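With one protein chain withheld, the remaining protein chains of the complex are depicted in position.
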Amino acid sequence: MIEKTRKEELKTGSLGEGRISNLTFINIVMIGVLVALFIVASLIVPNFFNINTVSNLIAQQAEIIIIGIGIAYLLISGYFDMSVGGIIAMAAVLCAYFSQENRGIEGLSSGLGMSYGVAAALTVLICSIIGLINAFLVVKMNIASVIATLATMALARGVALIVARGAQRNAGLPPEFKQIGQHTFFATINVAVLIMVILVIVALIIERKTVFGRRIFLIGANSEAARLSGIKVSREVSLLYIASSILAAITGIIMASKFNAGNAAFGTGYEFDALVVTVLGGTSIFGGFGSVTCVVVGAFILGILKTSVNMLGFQPDLQLVVSGVVIIIAILAQRYAINRRSG
Amino acid sequence: MRDYVLEIKGLVKDFPGVRAVNDVSFNIERNTVHCLVGENGAGKSTLIKILTGALERTDGTILLNGQEYVSNNPGEARKKGISTLFQELNVVDQLTVEENLTLGMEDTTFGFLRKSTKIKKMVEVLKEIEPSIDPKQKVKRLSVAKKQIVEIAKAVASESNIIIMDEPTASISESEIKRLFKIIRELKRNNVTVIYISHRLDEIFEIGDYVTVMRDGKHIATKPVAEMEDRSELIRMMIGKSIVESYIPKEAEEEDILLEVRNLSNEKLKNIAFNIKKGEVVGFYGLVGAGKTELARAIFGADRYSGEVIFKGKQLGSTPAKAIEAGIALVPEERRTQGIFTILTIRSNIPVMNMKKISNGGFVDAAKEKQVAIEYIDKLKIVTSGPEKETAKLSGGNQQKLVFAKCLFADSDLLILDEPTRGIDVGAKSEIYSIVRQLAEGGKSIMFLSSELPEILNLCDRIFLLFDGEIKAELINGPDIDSRKIIHIVTGGE
Partner (left out) sequence: MGRIIGRFSMKTTIKNVYVFSVLILIFVIFTSMSTKFIGAPNIVNILRQSVPLFLIGGAVTLVMISGHIDLSVGGILGLCSVVYSLAVKSGMSYFAAALLTVLLGTLVGFINGYLVMKLNIVPLIATLATMTLSIGVGKLLTPRGVGLIKQLPRGMEGFMRTSVLFGLPLAFYIAVIVVAVLVIIQKKTVLGKYAAAIGGNRTAAELSGINVIKNVWLMYVIVGFCSALAGIARTSYLHLGDPGTGQGMEMDAMIVVVLGGTHFFGGEGSVWRTMIGVLVLMSLTAGMQVAGVPPYWQYSIRGAVLIFALLVDIAVKERIVD
């Protein structure tokens, strides 16, 4: 019964199987880097290892992680979404405009007077149209996703600028408006962090446990093979673009709440930041390889670095330099690690 | 003393874990057509890559015109007189014919392109070979064969004394092949040595002066073609052992029609009509370019068409997803680009076409998935250390078995196999044949498209002959089938 033993061998992994996958490997390495960084920062940076610093650090990552989920999913399936920064601004401004008290006058101080829940829901709905446009341009018209979504980014921020008349809307907002961003449970842990945690967990379950999650990886690994295997590639990618725009809308609503205002400048450059943390965490830009954990880990690595730079008394502008350098090092180091592993 | 243009001595190339070229020595005589044959994985392409400078040799010497020869890249090889026509055409569609001819060899003054006699000479060379190509037109508009001619002209005009042709006839028509051979004979007269690689053995007897056989990285023999008895001697040398396959006629005839195609037409296909019965293996034979892949893709819903495709009594939807749902699976022609997900594991490749079977309410049952993976690895004898291996690391034959596993798991009633044995070794080939037989015995219907007649004759119950997008004949397979007539039809004869 030779065959039977082979089957047994396959099951028990006695054929040399049992090594962890490259993705798990990179995840572990990056989590290791994160932990090491945290320890180093705690030792070197005065007052770093302190409940306020740490809770601030967590609260600060909420927005980038939420949009990062959409960015990571799209990257895994082989596409870019640069429109999220614009959508954040659009959502923030629209949400403010919808829930501002209706004073019956033209101007920045008067809105539509909707209840906050309705305003937020409507905002999400409208912002998902941008996702729909992205899907149309990228999936239907086959336009390079970087360029197409840069265009819709401008479109979305343009809407924000028009509605906020180039400034911001902050007058006559209902008291509920600032709850999500400002109501804290513990230190600076607020509702936004809670939303982030829930979304990350849901995203992880989708990624690891569902058929939909599997399809994202299959499409990214080989979209033609995916199509010929019966996966509705256009539909799935469209869904991802819409999901990404909804996540960006939620982020926009959170930011508006945090600052109690809808500002057209919100989210500037966030599409780049989210891309940087996702890649920093180990997601491949070539598709088929990555995870939401990469976003979380990447965000915290960059967060710790930036906080440390600040707390050590350097100019805050040094943060930009740090993130530029770190992303290059991270890409090279991860590539080196994977190549060495494969031998 | 013979005049050798190229002398290869003790050539060795090691890859991690494999010796791809193992102490190979042979000489190539000047102004001859020297054929290089061997099964896939025999080491031919590695050898060629060393010659062109795409790979570095581990050991050994190469003498070009008696001088030690080293090349670090194809550009350098060309400067030293060795040009290569690769299988994937290497012309730039967006440039004109003239611009392609001079690409990489422009005459310049401070970086400025100069109208020189070189261009004129190159255009003349091209005109001689193929007068119908306008040098000012964009290459995009040329047929595959004409693009190839542009490449040949480029090689000739750059005064190469050796031109390597890697499967140059793979995707051109019969008449174009004839013209290519004429060009090759002309090259010989003009002081050019051709190293010719092909899987089509007939071509070797037609065009070759010498043939070198390689097997498992080793040099088996170099002989004048004239001294070769016949193809079977060549095949024996290539394979080492001979495998006998023969068609076993079907005993019982099923009459349930599973698939009925009427009037199917599109850009490539004209009025295709046929049917496939339950448990039947139906072959579609035709040369490359006859429309086999197009037919497979149209029925599977991957390409557009007009006409009727009735499957199990109902008109079939026109997307792959609908075809799979209805019970059809496709083993596509291009394994790596269309069949498998190379960066993913075997485990995640296998269930792709039928995720429902390993999931509940949209959630993947990981234990079941692993069990399925192991079952199919075992069933198809895929050589791997386990289900978590990246598919990129499997050999060609095992990757193809994986594509089969994927399709078998879909549990379809009809399998469309498009060139299922292309580029895989003999062992894997015969395993695939036996899978096909088993499936047919189990009541599955098979649509088998191939450009290799022997396998069609070995496996199929009925055979349709395709030429230029049309079905030219339908034959019932049996001992008295006339393969000469078949060749006559698929090459355009009446």
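When the chains are written out, they are named A and B in that same order, and each has its own residue count from 1.
Quick note on the criterion: contacts are C-beta pairs under 8 Å (C-beta built on N, C-alpha and C of every residue); 3 or more make two chains touch, one makes a residue touch a chain.
None of the values given here were measured: they were computed from a predicted structure.
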Per the touch definition above, residue among A:A41, A:V139 or A:L161 touching the missing chain: A:L161
Selected residue (touches chain absent from view) among B:R57, B:R78 or B:R422: B:R78
Residue of B:K138, B:K223 or B:K368 in touch with the missing chain, whole complex considered: B:K138
Contact with the hidden chain (one of B:G104, B:G427 or B:G478): B:G104
Absent-chain contact - pick from A:S77, A:T188 or A:S323: A:S323
Footprint left on subunit A by the chain that the document does not show: 80, 86, 133, 137, 141-144, 146-148, 150-159, 161-162, 164-166, 264, 272, 275-276, 279, 285-286, 315, 317-325, 327-328, 331-332
On subunit B, residues whose C-beta touches the chain left out of the figure: 73-76, 78-79, 84, 86, 88-95, 99, 103-106, 108, 111-113, 134, 136-138, 140-141
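Following the convention adopted for this analysis, only the chains that are shown with their structure count from here on.
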Whole-Å gap between the CA centroids of subunit A and subunit B: 43
Contact footprint of subunit A on subunit B as seen in their complex: 16, 300, 302, 319-321, 323-325, 330, 332, 337-345, 348, 352-353, 355, 359, 362-364, 374-375, 377-378, 384-390, 406, 410
In the complex, subunit A residues that touch subunit B: 3, 6-7, 10-11, 13, 15-19, 21-22, 209-215, 217-218, 221-222, 224-232, 288-289, 343
